[in-house]
Structure formats: structure tokens, C-alpha cells
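With one protein chain withheld, the remaining protein chains of the complex are depicted in position.
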Amino acid sequence: MLMSVGSLAAMGLALGSVLGVASRYLAVEENPIEAELQAMLPGSQCGQCGYVGCAQAAAALAKGEAPVTLCPPGGKATAEALAAKLGVKVDLSKVSDSGPQIAEVTEEICIGCCRCMKVCPTDAIIGAAKQIHNVIREACTGCSSCVDVCPTEALGMMPIPVTLQHWTWPKPASAHN
Amino acid sequence: MKEFALMMIGAALVNNVILARFLGLCSFMGVTTRVDTAAGMGLATTFVITVSSMADWAVQTYLLDAYGLGFLRTVTFILIIASAVQFTEMTIKKVSPTLFQMLGIYLPLITTNCAVLGVALLLVEGRMGFLSATMFAFASSVGYSLVMIIFAGLRERLVLADVPRLFAGPPIAFIVAGMLAMAFMGFSGIATS
Amino acid sequence: MSQSYGIAVAAPHTTTSNNPGRIMTLVMLALAPATLYGFWLYGWPAFFLWAITIAAAMSGEAFSLRWQNRSAAPVLQDGSAILTGWLLAVSLPPWAPWWIGVFGGLFATMLGKQAFGGLGQNLFNPAMVARVALLISFPVQMTAWVAPAPMFSAGAPGMLEGLLIVLKGVPHSFDAVTSATMLGFGKTELSRGINLLESLPHAPALSFIGNRPGSLGETAALLILAGGVAMMFLRIITWHIPLSMLAGIAIPAAILHAVDPSRYLDMGAHILSGGAMLGAFFIATDYVTSPNSPRGQLIFGFGCGALTYVIRTWAGYPEGVAFAVLLMNSMTPIIDTYFKPRIYGRDSKGKPLQTTN
Partner (left out) sequence: MGFLDRFLKTPSWGVHPEDHKRPAADVALRIFPTPERIFMPLNQHVGGMARPIVMVGQKVLKGQLIAEAQGNISAPIHASASGTISAIGEVTAPHPSGLPFKAITIDSDGADRWIDTDPLVDPFSAAPEEITKRTAAAGVVGLGGATFPAAPKFALGKRLKVKTLIVNGGECEPYLSSDDRVMRDFPEMVIDGARLVMHAIGATEALVGIEDNKPEAIAAMRKAAAAFPEVKIRPLPALYPMGSDRQLIKVLTGIEVPSDARAAETGVLVHNVSTCAAVHKAIRLGQPLVERIITINGGAIANPGNLFAPLGTMIGDLFAFVGLKEAPSRLILGGPMMGTPLLHDRIPIVKGASGILAFNAVEAHVPDAGPCIRCGSCTKACPMGLLPLEMAARIKVGDLEGAEAYALQDCISCGCCAYVCPSHIPLVQYFSHAKGELTAAERTKLRTDATKRLAEAKAARIERENREKAEAAARRKAEREAAKAAAATPATTEKQGVSA
């Protein structure tokens, strides 16, 4: 009895101390992954993911509380990059990548209230009070914040128009035979 | 010398840990989706099996047998294995954080990988000398790694196949494992001749 | 004038008339002489077993497809199920009972092929999967060989008798003809402590035209070789796998035979007996389960040959081609990954070449 207790205790002590020493020598400085994740997010702080901003979303991602598919403006590409970084698998077919979208002003209804300009995270809407506003396509991130504040529903989202340069061949239909 | 070679071939191929003894199946199914992950797992497990078997042998011979503490065998073995796994985990985290991430939960789970305890118990049962015990453990784990890598290669191709819904996922993986086991049966009889 | 052409079809807008059905047909034609010779050699039972096996393979394929609500006819037309059944049939003992053929044929196409999604998706050679499954499950039936009893010769079973042999088993009057293949005989004698130098003179005669016990496809080595060479000329297969596989058997055989002729059979015996020829030209060369690059094929072929030799010589089974092919099939994805052809403008590791000036 004493022997068995003693031997087990001794072994535990010995192995424990070996591991203790090892942990000192093999210590790794945990790389704060949060910063890296934040760098991958668009940074427009649009809040579509449900978090206040991209930094908070990155923190949630790092803790594993949020799915990598959380960022609608980032689309598939961002989800893929995040998944690769976090080493998780992701079913990208679920990501609603209706193609990146951008906002568009219906000029007939715009009253030039300037509300959309104020909420736009990237200053992509130009115009002045009582003037019809316009969206700079290249700068719009498709966060749709402006759509929510527009009092006349003059703002809507539309897919980025396909151009000759952006057109790609569709995937061949896989014949099952 | 010839006995050593035969014993090692026997341990690695004929009585393969996975395909003939059906040990370590959880990692066999769990971390064989990519060849490099499977290779990393194989390497880690090889290290754990070899080191812990050596330690187990020593404890068995000089402690348990010497003082008649045979009933403590499982506990002590697990203690040693757990320590070896801890050590491996720290090393991998230091050396290859990517591999650490890919192996995920399966790395600490090497502790409960029955292949590790299984090999240790087998060599105790076999009443082997230190050298042959070490060789046996090493060969067994090489056999384990080999099958892990082969199976991962097959699964990498399997994800490209149009497997019918009925068989998709684990079923076809088990069918492949079965066929692989069948192929390995070709080796049977080698070590005994 | 203006006309719409619907959806655009990507280039190229022209193609060859080649198709999988043509390839399979040519392979079967290449295999036909050896098979016909086998029918003649082993009589009607062999023919019936062959027909039953192919029918089973085709039914297995059709059943699997119908189960998935896919039409079976167009898939069966590609001939791959027939070829699978055919290859399995020629690797069976020619007088095996009908249910061996049925079980094997169904196993080959249903589990060996359709479970993976059909043509091109399977990881193991379906015919060899079925053969190994049969060998493991029914070792007695799978190693009961008959001495040749050429069709129409005295003592050979007639057509009806042949059908009965396949359906009801070999009657007692034919008991005398059961025999062993040379590999099996040598192995049995060795295990009894009789070395090859003493046992071989009593072994079934070995001959290049195959007048000896064995499966349909293994006896007529010359005809198999001719079929294989024909396929090479038709560019259906390349020389890499057959040659390296035969080398894989021949090299260790030659070395070990030189070291100890009393324990190890000579090179000729190894190459000409068993499924070595059939395996090298018709089975290991299966597109789906063999590597793509020439280097990979050389490794694959040599591996098949060497493993065949190892299994024949040291393991429990007298014949190792099927096991060796399955084992190398399992290595194929890894070989494919690590032995890719060199890309234009890159070195063999895939890094861009250095600019010279």
C-alpha cells in the first residue's frame, strides 16, 4: 500500500518536474491573433455582423464565439481567409455571396437630406444639402448602412454590374452520367 | 538480427496497429483528411509511443515487477503516456503552430489513443527485452503512421469523388478502410515463416 | 441575318472521336485471344463462369444506378462494367462454382466502384478488390485449380456437363483433375520441408503457352503479352507500368534465386506464373487507380512487382498480384502528389526557373 502510493507519488513528482522544466524551455509567446483577424476584416465598422465594430468582431472571432462567415461585406473571400487563419472548416456554400453589392441612389426620390452621407463609413456618398446624392462605386463597401437611414427609400442595394472585365465563365454544369 | 527484422515487419505491416488490431481508430478517422496533418499526427504518435514504451518498460521491469505492483500497471502507464503527450504538445506548439492548430483536439487526445496504451501493454505481455521492446514500439508506430498517411492520401482523393449520398462521408471512409485492411492481409504469414 | 446562338460554349470547339467506350472495347479485344485460349484449355465450365461473372458485374452496376434513380443503359454502354467482370473472371479458378462469380461480380461493381460514385472515382481496382474479398472469404474454392482439359478432348466436360459443374460443383468423376498451381505447389512443398530442387520436377509443368493449372488469364502468358503489346501500339497504355512491374518481380527473383535456388523460384517461373503477366498489362495499368506521371507509374509498377514477389515468397498466400495491386492502389494518391511532371518554366519542385540573363 505504502509502496504503491509512494511509487506513484514519486513518479508523479518526477514527471511533473520534467514537464515543468520543459514548459519553461518550450514556452511560446501567444501571438495575439486578434490583431491579425482585425486586419483581415474590412474595417468599415458597419456593424452588420452584430458587433459594434470590426475590432469587437475580431475579438469574438478569436474567442471562437463568432462564425467566420459573420462579415457580409467581406463575402466569401474574407470568410475563406478567416477560416484559413483560424484553422477551421467552413461551408462556404451557405455564405450568401450574392456577389458584392453596392448602394445606388434613385435620383427621382432623393431629397438631398445628407443623412446617408453622415453614416457612410467610407465617405462613398457625395452631395450637399438639397442636392441629389450620388454613390462612388469604387468606394462603396456595400454595408447598406445608408439604406437604413434614407427617409425616402431612395437608396437601394444592387449587385455590382457585370462588365467585360469582370465577366467570368460559369462553372460547367456537371453532368451526372 | 533476422528476428528483429521479422518482428519489426510483423509489428508494422502484418499486425498493423490500425488495420489488424483496430487500435487508434479515432485518430485514424479524425485527422486523416489531409496528408500533412496525418503525417504530423503520425510523427507525434510515433514519438509518444516510442518514448512512453521505453519508460513503461523500465517502470514495469524495475518498479512494478520488482515490487509486485502489477495492479498499478494501467495507472502508471497512463501517467507516463499523459506526460509524454504533454511534452509532445509543448514541442509541437513551439515548433509548428500550424500543425498544432490542425491537429487540434486530437493532439491531447493521443493520451487516450488506445494505440499507445495498446502497444505498451502488448510489449509487456510479450515479455520482451528493452531493445526489442523499443524496436517493437517504434515499428508499431511506424506502421501506424504509414497507414495514417496512406489513408489520408486516399481521403484527399475521396473528397473529389461523386460519392452517392448513401455512402458519402464516414460510410465510404470505412469502406475504404476495409479495403485497405483487406490489402494489408496480403502480408499475413510473413513474420511467422 | 442576325441570329442568336444561345449560351456560349467554351473553347475548344473541336474534339477527337475517342471515348471511354472505345478504350474499354479495345482493351477487351486485346484480352480476347487469351480468354478464348483459356476457354479452349479449361472447357465449358470456364466459359460459363466467365459469362456469369460478367453478367453479375453488369447487374451490380445497373442495380446501383437504378437505386440512385439514374438511367443505367448509357453507363453500361461504356463497357467498364463488362471489363471489370471480365478481368475478375479471368483471375478466378476456371471451374469455380457459379456463386463465386456472382458474389465477385456484384462486389466488384457495387462496392468496388459504384459506392465511390462510379467510373473514375474508385480508389481500388474493382476487379482486384473483388478477387481479394473472394480469396479471403472463400479460400478453398479460390484455390481449387484444375489441370487443363481442353474443350472437345477426351474426358473434358461437354457443354451441358460444364454448365452443371459451374452450377452444382465438380462431380466425383472429375476429382482426379484438381491440382495446384506451380506457385502454390512450391509453397506447400516448402512448408512441408521439401526444398524446391526436389519438389519442382514434380510440379505442374510450366510453359509459355500455358498448358497448366491456373486461372483463365494466367496461363496464356504469350497471348497476354501480345494483347499488352497491341495496347501499347494503340497508345492505350504506355510501357512504364508493365515493364516496371515485371522488373519489380524479376529483379528480386533473379537475385534470390542466384543466392539460394533451393528456396527461391527462378525469374522465369515468377514472371510466367500466376497473374504476373495479366497484372502487369491489364490490371495494374487501370487508368483510374494508377498514377499519371511517367515517374509515378514507374514507381507504382515496380512497387506492384516487388510486393507481388514479397507476398508470393514470404507471406501466407501463394499468389500476391491482387494484394500487391491493391496496396499500390492505396499509394497512388500519394505518388501522384509527390511525382508530378515538371511544369514548363519551373523546376521539378514547382519553383520558377532562374532567368539566365
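We just call them A, B and C in the order they show up, numbering each chain from 1.
By our rule, contacts are C-beta pairs under 8 Å (C-beta built on N, C-alpha and C of every residue); 3 or more make two chains touch, one makes a residue touch a chain.
Just so we're clear, the structure is a prediction, and the values are computed from it rather than from any experiment.
For the chain that does not appear, the touching partners among the shown chains are A, B, C. Shown as candidates are C:59, C:121 or C:273; the residue that touches the absent chain is C:121.
Those residues of subunit B that touch the chain absent from the view are 159-160, 162.
Mapped onto subunit C, the interface with the missing chain covers residues 1-6, 8-16, 18-20, 22-23, 78, 80, 118-121, 287-288, 292-293, 336, 340-346, 350, 352-357. The chain not shown here touches subunit A at positions 41-45, 73-78, 80-81, 92-93, 100, 120-124, 138-139, 141, 162-164, 166-172, 174-175, 177.
To be clear about the criterion, only the chains that are shown with their structure count from here on.
The distance from the centre of subunit B to the centre of subunit C, each centre being the mean of the chain's C-alpha atoms, comes to 33 Å.
We define each chain's centre as the mean of its Cα atoms; on that basis subunit A and subunit C are separated by 53 Å. Of all residues in subunit B, those touching 2 or more other chains are 162, listed in ascending order.
Shared contact sites, meaning residues of subunit C that touch two or more other chains, are absent.
Those residues of subunit B that touch subunit A in the complex are listed here as 59, 63, 67, 69, 71-72, 75-76, 79-80, 83, 86-87, 90-91, 93-94, 97-98, 101-102, 104, 162. By the touch rule above, subunit A contacts subunit B in their complex via residues 3-4, 7-8, 11-12, 15-16, 18-19, 22-23, 26-28, 31, 86-87, 174, 176. Residues 64, 68, 111, 114-118, 121-124, 129, 132-133, 136, 307, 310-311, 314-317, 320, 322-324, 326-327, 329-334, 337 of subunit C are the ones that touch subunit B when the two sit in their complex.
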